[in-house]
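Note that one protein chain of the assembly has been removed; the remaining protein chains are unaltered in position.
Read from first to last, the chains carry the letters A and B; within each, the first residue is number 1.
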Amino acid sequence: MTAGVLVRGVSQRYGQAMALDDVSLEIAAGEYVVLLGPSGCGKTTLLNLIGGFAEPAAGAVLIGGRDMAGVAPKDRPTTTVFQDYALFPHMTLAENVGFGLRMRGAGKAERAARADEMLALVGLAGRGDRRPHELSGGQRQRVALARALAVSPDVLLLDEPLGALDLKLRRAMQDELKAIQRKVGTTFVHVTHDQEEAMAIADRIVVMQAGRIADMGPPREVYLRPKSLFSAGFMGEVNRIEVAGGRSALGPMAVADGVLCIRPEAISAGGALRLGRCVVRDMAFFGAYLRAHVVPEAAPGMVLVVHLPQGAEVAAGDVLDLGADAHVVL
Amino acid sequence: MRALSWLYMAVAYLFIFLPVAVLVAFSFQAGRLPVPPFQGFSLRWYEKVLGDRDLMAALGHSFLVAVVSSALALCLGFLAAHALARVRLPGSVLMRGLLIAPMTVSYLIIALGLLTVFGSLGIRLSLWTVGAGHVVINLPLCFAICYAAMGDQQRSAERAARDLGAAEWQVLAYVSAPMLAAPLAAAFFLSVTFSWDEFIIAFLLTRFDVTLPVEIWSMLRSGLSPATNAVGSLVFLVSVTLVVALEMLVFRRAK
Partner (left out) sequence: MTLERQERRLGWGLVAPALVWTGAFFALPFLAMVALSFAHMEGRTVVRGFDAGNYVRAFTDWTMVKALVNSLEITLIVTAVSVLLAYPLAAIIAFRVPARWQRLALLMAVLPFWTSYVVRSYAWLLVLGQKGVVNTTLLALGLIAEPLQMASTRFATVTGFVHFFVMLLTLTIYANLIQLSPNYLRAAADLGAGRWQVFRHVVLPLTLPGVVTGAFLTFVLCIGDYITPQILGGNTELTLPQLIMLQMGRSGNFPLASALSVVLMGIVTLAYLASARWVRLDRV
């Protein structure tokens, strides 16, 4: 089961602070959307409004075309995977997973069968009689997912679901989340502050900043053609060069006025947009590439970050003539 | 549902405050009985009470016993908690059990036991014997509070202090105790109030110098009197002032 979500002109304030400021967003049925942003940007607030844990001060939330105003969380076609998982410690895994069905009056056999099925889906087949405290963090995360999916929600909300896991496990779980979403087809709305996680799983990323949507689109687009300086910086490292009247600190620049943004990996010796001669200040080996700080001869006060090919033979003090292959002006 | 909640809360508060309100109200009774009708406002009972030598002496005794026995209970409890939380000792579960055990035993039984022993050893009953009993009832409390407060953070800070060359007493004085200042204060004040308010041990283990609850008890035996209300109100006022002061102190710190 799956349904789309329509957020229309939603605002929410906490005391003086504007948590959400006139946010509109349309999520298609079966889409995997990631709300990305730093803490306090309003992404969790937005998730809570969809889940029904808070009511918007203004605007409306529609799920599957139905206005959710005044509809309690228990009556919404959404379920949530909480950041701390919120597994009931006094219940076994099977009881946890079967809880939603029990609340809907399902019989014991049906609950047990569904719990088995869902635990198998998340790779915990046969562990139904364990209790949450016997599990590792990653396993708890899976149980929370199974519990939320067991009631066949139209929309699954995930509040930093991987936040408590260590990096390696997080990367592994990302792939799994994506695979499970493909399998069940439910709309997933996932909140995170980790842009790599967002790119790894999202069909579409919504970058949020200070209660507003700063950018949105598929990962590739948001990364390569960000629509705001904030989103450019949040999605990854970026070199910023101010351009006014076709001139910059590096000399004449044939681009529109604004801030010229260039990703470190877009800079190379052969790049079309010439940046001029630069002195390598220092460099470090990062495995897939060499990360170097270079100082343009034309602007000794500026430092650019450049990713050079793994095998490049460069040393501190060398002079390189560099150009950019891709850029954006914001 | 919401209205019902507030109603329930109102009735509960009424029940909780009723006796105290009546107590305080009739301490200002001009008449001779602390029951309706209220015959006019008067401070004569406060005057009487504050001028009562025995009562004032009992107040002093209570204060002394409470502070000294609580301080001792806190010291013993803190040191024991420190040792049991840090060092692996054989039988530590048993020791914890023994230290907590008095909590589950009625004060009456503790008093009776002490009375038996003091009697057969020929020890004269005094404020000292009461104090010894009060240490027994407050030690488990102080121990439990300190033990619960000693977490991993505490342990690593102590380890760091030792690593930097602190001797054990220095660790206790400069690291452990200051870090536990809030629970230590809570344990101390809780002990003081328990000791201050304790009746049965004080009743059975004193002879001539009595504590305040025992003195109030003997006032009660001579019948209802607004003077008892006045004492009760004064005790209440002092305790509440203390509690509110403590609350504000702790609250500020929490902020």
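Just so it is clear, a contact is a pair of C-beta atoms (placed from the backbone, for glycine too) under 8 Å apart; a residue touches a chain by one contact, two chains touch by 3 or more.
Owing to the predicted nature of the structure, the values given are computational and were not obtained by experimental measurement.
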So which of the visible chains would the left-out chain be touching?
A, B
Only one of B:Val49, B:Leu99, B:Ala149 or B:Leu180 touches the unshown chain, namely B:Leu99
One chain is left out of this view; which of B:Ala12, B:Ala30 or B:Ala245 touches it in the full complex?
B:Ala12
Which residue, B:Phe28, B:Tyr46 or B:Tyr107, contacts the hidden chain when the whole complex is considered?
B:Tyr107
Identify the residues of chain A touching the omitted chain, counting contacts across the whole complex.
51-53, 72-75, 78-80, 82-84, 86, 88-90, 99-100, 102-104, 147-148, 151
Considering the entire assembly, which residues of chain B contact the chain that has been omitted?
1-2, 5-6, 8-9, 12-13, 15-20, 22-23, 26, 33-37, 75-77, 79-80, 82-84, 86-89, 95-96, 98-110, 112-117, 120, 132-133, 135-136, 139, 143-144, 147-148, 168, 193, 197-200, 204, 212-213, 216-217, 220, 224, 228-229, 231-232, 235-236, 239-240, 242-244, 247, 251
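Heads up, the rule we're going with is that only the chains that are shown with their structure count from here on.
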Rounded Å distance between chain A and chain B, as computed from the means of their C-alpha atoms:
55
